Each structure stands twice: as C-alpha cells, then as structure tokens.
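Structure first, commentary second.
Coming up: chain A.
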Amino acid sequence: MTAVIEATGLERRFGDIVAVDGIDLRVDSGEIFGFLGPNGAGKSTVVRILTTLLRPTAGSASVGGFDLATRPGDIRRLIGVALQDAAIDPLMTGRELIRLQAVLHGISRNAVRTRGPELLERVGLTGAADRRVATYSGGMRRRLDLALALVHEPEILFLDEPTTGLDPTSRQALWEEVRRLNGEHGTTVFLTTQYLEEADQLADRIAIIDQGRLVREGTPTELKATVGAPTLRVEVGRDNVGTARTVLAEFGSERPALEGRAAIGLLDGAARVVDVVRALDAAGVPLVHLELDAPSLDDVFADATGRRLEGATDQV
Partner candidate 1 sequence: MTKATRATGWGHGWAVARAVCMRGLRRVLARPILIMPTLVMPVFFVVSFTGAFSALTRIEGYGTDNVYNWMAPYAALQGAVFAGVGGAASAADDLENGFFDRLLLTPGGRFPLLAGTIGYSGVRSLIPTTAVLVVSYFGGLALPGGPLGLVSLYTATVGMAVVFCLIGLAIVYRMRTMRSMMIVQVLGFSLMFLSIGQVPIRFLDSWLHTAARVNPLTNVLRLARQGFIGDLAWSVTWPGLVAVAAMTLGAGFAAHRGLVKMAP
Partner candidate 2 sequence: MSGLRLMGVQTLELARRSVVNERRQLLSVTPGLVFPLLLAAVYSQQFRRVLALPGFPEVDSFLDFVLPACVIQAVSFGATAAGSELALDIENGFLDRLLASPVARVPILLGRLGGSSVVAAIKTVIIIAVFLFFGAEVAGGPAAMLVIVGMSSLLVLAVGGIAQVMAIRTGSQEAVNASFPLIFVTIFMSSAFFPTNLMSGWFRVVAENNPLTWVIDPVRRLVIEGWATGDAVQALGLPAILAAATIGAALLSLRRRLAAP
C-alpha cells in the first residue's frame, strides 16, 4: 500500500501554546482515515498544516508524494479541502464560486459547464445556485464548501469536521457521498471529527488525538479490542456510589462514569452480571438501572485519556 500522506514529528506552536505536539501519521492510498478528538485537540491545526495553509514549527510531512516544505504548490494540485469554517465569499453566488474555483484549479470552461451543475445537483444546491451566499443557511454553506472541494476531482480529500452543525439527513447524505467518492473514484479521505459514530461508520482507520498528541491508532475493531472488556454501568444514586465502587472493584477495573453512577470494565463478560447484582444487593446498594455495553470508541478515548469525549451521546 502506498502512503499518500506521511508526517513525522509534526509540531506547531502558537507562542507558548503547543497545538500539535510531535505527531507521526501515515495514510494509505484509497483509505478513509479518521482523525478523532475533542474540541481544541489540534485536529484542525493538523489539517491546515497538511493542506499547506500553515507552516509547521517542526517536523516534516509529504502529501501525494510531494514534500510539504519544498513542493506546496504541487500538493495543492492534488488535494480538495473543506475546512471547519466554510471558506466562501458571501458576496458571490454559488455558481460564481464554483466557476472561480474551477479557474483557480485549471479546469477548462467546457468542463465546468457540465461539472458545475452536476456538483450543485449532488449537494442539493441547484435551486440556490444563483443566490448570494450571504443568504445561505449554515448547512447550505457547508454543502457548497464541499462542492468547491470537489470541483477538480482531487485524489486526496481533506474534510475538517464536515458534519458539524448539519441535520441528521444532511449528515447521512454526506456520509454517502464520502463512501461513493472513496468507492467509485478511490479518493483518499482524511476526515477529522468529534463524532464517534462518524469515525466508527466511515473510517477504515482512526487516529485519536488529544491535546496535540496521538494517543491511539488503528482500525475501529482494533481500537475497541484494546479496551477489551465491555462496560458495565450501574445507576445507584449519589449516596451509594462509594459503596458501589468498592463492590464493583472485584469484578473489573474502574471506568469514568456520570454522577450517581459507577462503571467498570467487566471481566469475563456478561456471564458475571448476575454475580454483580447479587454482590450489590448483599452490600445493601439499591440498583436503579444497569447496562452492559460493548466497547465504544468513547471507551477507547476514556481508556487512553481518562476523560469522555465531548459530543459523545449520553449513556444512561
């Protein structure tokens, strides 16, 4: 497998703040690579560096076989980018922006004549194409931004939190589009997200980033396997949490839990649930609710960092 993105010791400082702290990564051709982490983890900074919008303060990288430091202009020929904040001009119309993007990327006028309407159709903006972007909703702007990233049919697509702020239908539509691009055209996709489900559903491989550092990397299955045991969550009320924790400690290692609850990685699996219930009962702990979940990426994150990922759905 050829690597289309490679980074070694990538670092970016902003004054005293280290936003990206020595990241190594590798993305193979045709992969959908997920970059998962909470807000402020450094995901967008990494994207900006790899897309030549920001210089790293240390480290090196290559994209599409071109060195970031010496051939940035060539890298830009191969990549399409949709950033977290849609990079669009409110005074122009959608159609004008697509045309401009086409010229900037060397697409002939004839090609744009078919490609432009086709792209607008694909992102559902045909009706709004001749309206000023200032009149578009947030979701429409994101969709236009995606269309702009695809005008020149790039080999490598960078998507920075592409579904943040989108409604579920639009989110699904975008996932379909990413799968289609990857499946039909072999487009390599570098996707950053704070949504576990998105990473889980789309990515072939995931890297988890926290506070500027890579903490885990692998396929979703591999990552979940590192956590191993399923998570047992019990709701017992605030006054009983201490006792519950002591009881549960015999059955597995503690995991982060919400208030009024305790959680462990249950060793030996579902078979031991009955024993747990008996033990809690014997200790006089009233059991309000009990749940057993297969490991999630949130568990992986919690295992690696000791915290839950923001935006994870609340596990009651």
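On how the list was made: all candidates are chains of the complex that A comes from, given by their letters.
Simple rule for what comes next: contacts are C-beta pairs under 8 Å (C-beta built on N, C-alpha and C of every residue); 3 or more make two chains touch, one makes a residue touch a chain; residues count from 1.
Model, not experiment: these values are computed from the prediction.
Chemist: Out of the listed chains 1 or 2, which is the one touching chain A within the complex?
Modeler: 1
Chemist: How about chain A: which of its residues touch candidate 1 in the complex?
Modeler: Of all residues in chain A, those touching candidate 1 are 51-55, 68-69, 72-74, 76-79, 81, 83, 85-92, 96, 100-101, 103-108, 111, 132, 148, 152-155.
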